[in-house]
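Removed: one protein chain of the complex. Kept in place: all other protein chains.
Coming up: subunit A.
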Amino acid sequence: MALRDLLRRPVPPGPLADVADAPTFPRDTPLAEVELLALDLETSGLDPRSHELLSFGLVPVRGMEIPLAGARHLRVRPRGDVGDSAVVHGLTDDVLAQAPPLPEVLPEVLHTLVAPGPRRRVLLAHFAQVETTFLRAACRSVYGAGVRLQVVDTLEVERRLLRSEPHELTRGFFRLDACRRRHHLPRYRAHSALTDAVACAELFLAQCARLEERRGRPLLLDDVLRP
């Protein structure tokens, strides 16, 4: 379940309300007409209650293309220490200490969720559970409310693609890098929230190309949307 439960609370006017006011895409919209936002988060751990959100990597997908002009890498000043995750992300306390705090960053993130129209962008992520839970927690902490988002999870799409093909499930089989390799996408050296958001968006394009080939017709949003 996405952020649906948060709808029960009234949304105060502001960036979150703008998202809530923007209509979502009907499920039968041709995918080429859907606006998506690939999102990757860097956090200090996996539990939104005890771990911090450190940076947002964002890039839109529009007309089955990735306009890099819309790419954003937004860092967040944490309340506590970064801890061990600095080793993974290369984000040190010093860098993050200069970043704005979450209440200043979140409006910009929410702003990118509204496409011209206005339309509510579909959230795109790999193993989207991390992104949805942290985003929900962030909205709740800043606005005391949430908003429902449609979600496409490239891990789920990959699973769907492989369902009809025999494959041996090994450790790390569905990791972003492994999925990209299967689609002959280049290997990226460094990992940052932005690189991974772009990597996820590219994977999505590759998956759609394959899925469309298999279906033999242009895809609809419904073909990839998380149930």
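Everything below uses one rule, namely that a contact is a pair of C-beta atoms (placed from the backbone, for glycine too) under 8 Å apart; a residue touches a chain by one contact, two chains touch by 3 or more; residues count from 1.
Throughout what follows, contacts and distances are computed from a predicted model.
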Check: Can you pick, from "Nucleoside ABC transporter ATP-binding protein", "Phosphoribosylformylglycinamidine synthase subunit PurQ", "NADH-quinone oxidoreductase subunit D" or "Histidine kinase", the UniProt name of the chain not shown?
Finding: "Histidine kinase"
Item checked: Absent-chain contact - pick from A:L46, A:L68, A:A97 or A:A178 -> A:L68
Margin query: Just to verify: which one of A:R49, A:R171 or A:H184 makes contact with the chain not shown?
Written below: A:H184
Item checked: Residues in subunit A touching the chain absent from view -> 64-69, 71, 73, 183-186, 188-190, 194-195, 198, 201-202, 205-206, 209-210, 212-213
